[in-house]
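The complex appears here without one of its protein chains, the remainder shown in place.
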Amino acid sequence: MTAPYVLTMVLLAIGIYAIACKRNLIKVVIGVMVAEYAVNLFLILLGYRTGGFAPIRTEAMDQAAGAAEAAKSFAAASVDPLPQALILTSIVIGLGVVALLAAMAIRLHEKYGTFDVSEMRKLQG
Amino acid sequence: MGVMTTLYFLMAFIIVAAVIAVEARDLLSSVVSVAAAGAGLSIIFLLLGAPDLAITQVVVEVLCLVILIRAAVTRKDTTYDARPNTFAVVGGLAFCTLLCAVAAYAFKAMVPFGDPKMTMSGPYLLKSFESTGAANSVMGVLLDFRAYDTLGEATVIFASIIGAYVLLRHVGRRTDARHESDR
Amino acid sequence: MRGMSPIVRTVTSLVSGFILLYGIYVVLYGHLTPGGGFAGGVVLACCFILMVLAFGAPFVHGIVSERAPYLWDCIGALAFLAVGVLGYYSGQFFHNFLVPAASRGADPTVSAGNYKLLSSGIILPCNVAIGIKVMACLFGVFVVLAAFRPAPKAQED
Partner (left out) sequence: MESTLPILVALPLAVAFVMPLLEKLREPEWLIDLIATLGSLGLLVLSVRLVGAEVGPYWMGGWDGTGGVFGIALKCDGLTRLMLVTISGVAFVAVLFSLAYMRRYTSKGFYFCLFFLMVAGMNGVALAGDMFNLFVFLEVAAISSYALVAFGCESEELEASFKYLVLGGLASTFVLFGVGILYNLTGTLNMDQIHAQMKGLAGNPALYVAAGFFVMGLGLKAAMVPFHAWLPDAHPSAPAPISAMLSGVLIKALGVYTLARVFFSVLGPAPEYAAVLMALGALSMIAGVLLAVGQWDFKRLLAYHSISQMGYVVLALGIGAAVLSRPGGSRVVAGLAIFGGLFHMFNHAAFKSLLFLCSGATEYATGTRQLKELGGLKHRMPVTSACCRVASLSIAGVPPFNGFWSKLIIIVAAVQAGYLWLGALAALVAFLTLVSFVKVQRYVVCGELPERHANVREVPASMCVAMVILAVVCLGAGLLVPYMMAPHVGLLDQAAEALAPGVEAVEVVLGGVAP
């Protein structure tokens, strides 16, 4: 079953479309954000196990089955923690990119008085 | 409702919100829609067993919303009547269709949803509590097994804040430096 | 930037203490419950941002300078790096030097974990460093982007 993966591609396509076709700087920023959502969604889908639970061990588990047993049953049923660590990093990186983009958009708005890309033509190519 | 139904529902919601965010004529609606998509994403995180990410996503979303609204939406904007570049629209749509079609074909060969190969992370789950003392395996991975990545992540956010400071300086170049250095 | 109505100010002054407390809890107990340095740091930053929005820019000018956030940013980053370098003390960069070596895989009966605040070695100090860093960072982003932006040109240098 790989249909959810394909849906994240649709989301990525929406982001790319916004970046390529929209002339408003804020719309471009939104396009970048949507593309980042797509990749975060993709990674979390990679880590899910059917019927799995959050990868957090609790004292109750240990008391119910004993520490050694609890470790095994926990590892057998929990979802994959690695993609979650990757997504946490990726969310932070996305936030950094958005902050930088917003700073540039503000500065460009100060210089040109508009968010319209087509009115910024100081560069040839 | 089973997990799958909820998941498809939420993904459809995110996609609709993203389309509205991209196509809305009003910038405020756009920004609010993209925040709605982010909120949907955080519910998916919760659904798929990632409460850490759900918390982080929600607060980051709020912060992005605040930044975008304060920074952007309050400013004058003149692009409402702008007509999109036809060539770019056709090219963009063609590329996106191609991407989705290729993905729909090729992703059938991926390891299916719900049954990941956990070559690297299986031992992480097994050893996280015993070896690092972190009952939350995500923290065990993030700050012990893969702490070096987290150093990089902290550096990225550091670089972006310093970058924002640098970009928002009032004066970038010194105009009087010429005389100083020519002395 | 002006503040908001008295209702908002009163509610803010009531809840901000609790939000701060929650943020600190999320940072400190990251290795046992969902959360951690990053999420907690953002919660703390959001609390400060709420205060700025409610009480207005003069309030912020009164308590922090424009340059204060990245000072703390640097301190947090250096602390995190220092934890990594201290790992050399017992072998490798980012070695978890505070947990017993025997619990690292060789002997399955020895366990580092006991569901206590101090059970997880370097994870707690790392979380605290990241929490400080992220709080300062994101509050700083907000301050430069929104609160101080239409400032007079007098601060140039």
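Note that the chains take the letters A, B and C in the order they are written out, and that residue 1 is the start of every chain.
FYI, contacts are C-beta pairs under 8 Å (C-beta built on N, C-alpha and C of every residue); 3 or more make two chains touch, one makes a residue touch a chain.
Predicted model only: the values in this text are computed from it and were never measured.
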I'd like the shown chains that the missing chain touches, ordered by label. A, B, C
Hidden partner chain, touching residue among B:M11, B:L27, B:I43 or B:A103: B:A103
Residues belonging to chain B that touch the chain removed from view: 102-103, 105-111, 116-124, 126-127, 131, 144-149, 151-153, 155-156, 158-160, 162-167, 169, 171-174, 177-178, 180-182
Those residues of chain A that touch the unshown chain are 12, 15-16, 19, 25, 28, 31-32, 35-36, 38-39, 42-43, 46, 82-83, 86, 89-90, 93, 96-97, 100-101, 104-105, 107-108, 111-112, 120, 122-123, 125
Residue ranges of chain C at the interface with the undisplayed chain: 67, 70-71, 73-74, 77-78, 81, 84-85, 87-88, 91-96, 104-106, 156-157
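By definition in this document, only the chains that are shown with their structure count from here on.
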Using Cα averages as centroids, what's the distance between chain A and chain C in whole Å? 21
Multi-chain contacts in chain B: which residues touch at least two other chains? 51-52, 56, 60, 63, 67, 71, 129-130, 135-136, 138, 140, 142, 150, 157, 160-161, 164, 168
Per-residue overlap in chain C, given as positions that touch at least 2 other chains: 32-34, 36, 38, 108, 111, 113, 115, 138, 141, 144-145, 149
Using the touch definition from the top, list the residues of chain B that touch chain C in their complex. 51-52, 54-56, 59-60, 62-63, 66-67, 70-71, 127, 129-136, 138-140, 142-144, 147-148, 150-151, 154-155, 157-158, 160-162, 164-165, 168-171
State the interface residues of chain C toward chain A in the complex, per the touch definition above. 32-34, 36, 38, 108, 111, 113, 115, 138, 141, 144-145, 149
Chain A contacts chain B in the complex at 1-18, 20-24, 26-27, 29-31, 33-34, 37, 40-41, 44-50, 52-58, 71-72, 74-75, 78-82, 84-85, 87-89, 91-100, 102-107, 109, 113-116, 118-119
